[in-house]
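Input: one structure, supplied below.
Note that this complex is displayed minus one protein chain, with the remaining chains in position.
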Amino acid sequence: MKQEMTFNVNGEQHTVKVDIRRTLLEVLRETLGLTGTKEMCNKGDCGGCTVIMDGRPILSCLTLAVEAQNKEIVTIEGVADGYTLHPVQQAFVEKGAIQCGYCTPGFIMSAKALLDRNPNPTEDEIKEGIANNICRCTGYVQIIEAIQAAAKAGRR
Amino acid sequence: MYYYRRLPPFEYVAPKSMEEAASFLGNHHADTRVSAGGTMVIHRMKERIGVRKYLMSLKEIPGLDDIKTGSAQLRLGAMALLQAVAKTTSVKKGCGMLALACAKLGTPQIRAMGTLGGNLASHLATAETVPVLIALDGQAVLVNAAGNRMVPVENLYNEIKEGEFLSEILVPIVKGQTWGYEKFAVRERFDYATVSAAVTIVMTGNVCKDVRIGLGGVTLPTRRAGTAEDLLKGRAVTDKLIGEAASAAAEGARTGGDIYFSAEYKKELVGVMVKRALTKASAKRRTV
Partner (left out) sequence: MSSLIGKSLARIGSVDKAMGLSKFTTDIVLPGMLYAKSLRSPHAHARILNIDTSKAERIPGVKAVVTGIKDTPRGGVFGIIPHTRDHVLLPFDKARYIGEEVAAVAAIDEDIAEEAIEAIKVDYEPLPFVLTWQDAMKEGAPLVHENRVGNRAAHYLVNEGNIEEAFANSDLVWEKTFTCEVASHALPEPFTALCSFEPSGKYNFWMQTQCPFQVRQGLHNTLKVPLSDIRLHTVEMGGAHGGRSDTPPGAFIAALLSRKAGKPVQLKLSREEVEDCMRDKAAKVWTIKIGFKKDGTITGREINMVLECGAYASSAIVELWVPLLIDEVLWRAPSYRYDAKLIYTNKTISSMMRTRAHVGPMSMDVAFDEVAEKLGLDPIKIRLKNAILPNEVVPSKATVTSTGLSESIVMAAEKSGYKKKLGKMGPKRGIGIGSGNMQSMFYMGFRSGSTAFIKFNDDGSCTVFTGNCDLGQGNRTMHTQITSEVTGIPMSMIKVCYGDTELCYQDPGDYSMSATVVSANAVKRAAEDARLRILEIAGDLLDVAWDEVELRDDGKYYVKLRIGKGKGVSLGEICRTAFKRGKPIYGFGDYRARIDYSDFSVDVKEPYNEKTYGMKVTAYSFGTTAVQVEVDTDTGVVKVTDIWAVNDCGTVLNPMLVIGNMHGQLNFMLGQGLYEANVWDMKTGRKLTSDFRTYKVPTANETPRIETYFLNIPDPQGPYGAKEGSLGFGCGLHGAISNAIYDAVGVRAYDVPFKPETILKLLKEKEAKGAKKKK
């Protein structure tokens, strides 16, 4: 069963015909070719598929594509300004918070969503903001440091 | 042995009004799964659990996520996002325990997608809003093709029938009521509550006038710790009495073992959670 849908991704309007079985994650990756958002557990238990929809961080693997109709989506590819990194991305690079990098897009989206709603978070608030995101390589410490640095950079 | 990455085939229905939803559900309830936020339904469908011909989403019904405040009660739409319940000032003021429970439920993403009604209607022993709404004496409004009716949340799982869906939850604002909420989860800010306890209490001085204790992580019919409540009513609340009430709650709780914990250990946990929740709830008024 296919349905036409329109949504805005990273500032661009898209109209695509999707099978209603498809999740938002699948449409972003397979139909739009935006492979930055990752399939990690595919069931909402790892945060790797996090994108921002209408300002909220959501799990795109648990969202039907058709339920993103008329919504504004921001994926990892929409965070930088051309080749100029967003403060969160810059901080992740500089603080060693990226090892294998597979969980990175999910963390950056969660961090961005956090800082957009709370530009000055405490360490505890940061930990709560990234509660859904699993990382196996970094042990989280440098990720938390990166988000703290990004918050500081944002305040200057 | 089959391992799936894709969702199974289904037909998607998104009614635009309560009447349309009730009518569709009335005709097709045996073949329909109702989806609120979708987090649980989609997760299960990927595991090929609970797959039916139709998936009916409540997302396009206007007003179903409204949160309305009165002086005597709060009316929360079933589709209110958990994060909205957690952060709305009137909810924090009027039934702070519900706001806290929703703030502690899951993760930021789950709270940005999941709904109050979805959690309530999930039928899971571990659904975290259930014990809280039992303690708060919440009422659930059920809609069906014939109209709607109200049932206490305490009886929800016995009352709700196929062909009905939740539209609203009503919570009375009780003057002088204090509360305490405790949950036990393996990973505190990620996992569902293995066991939880929600207590509301009204005290005169240090005497318990009224108390309600809701338990999470237990099976029906033990979701309300009636025996423990009876022990407390009319008596001075002391550490010793709290201990006795907690033991009674644990004794009466029906728990099931899972791959992490035995049923006996969960009963222990019930006792600990009730003790801590009662201590919190009664802390403000107690003089002993």
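Letters A and B name the chains as they come in the text, with residue numbers starting at 1 for each one.
Just so we're on the same page, a residue touches a chain if its C-beta (ideal position, glycine included) is under 8 Å from a C-beta of that chain, and two chains touch if they have at least 3 such contacts.
All values derive from a computational prediction rather than experimental measurement.
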Touch criterion as defined above, residue of B:204, B:219 or B:262 at the omitted chain: B:262
From A:35, A:69, A:118 or A:148, residue that would touch the chain that is not displayed: A:35
Sole residue of B:191, B:210 or B:251 that reaches the chain not shown, by the stated touch rule: B:191
Contact partner of the left-out chain, one of A:5, A:20, A:52 or A:76: A:76
In chain B, positions touching the absent partner: 1-6, 184, 186-191, 259-262, 265, 268-269, 272, 275
Missing-partner contacts on chain A, residue numbers: 19, 21, 29, 34-43, 45-46, 48, 75-77, 79-80, 85, 89-90, 92-105, 108, 126-128, 130-144
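Just so we're on the same page, only the chains that are shown with their structure count from here on.
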Of chain A, residues touching chain B in the complex: 1, 3, 20-23, 26, 42-44, 47, 50, 56-59, 61-64, 66-67, 110, 113-114, 127-129, 131-132
Complex contact set, residues of chain B against chain A: 5-12, 38-39, 42-43, 46-47, 57, 59, 83, 106-110, 112-113, 189-190
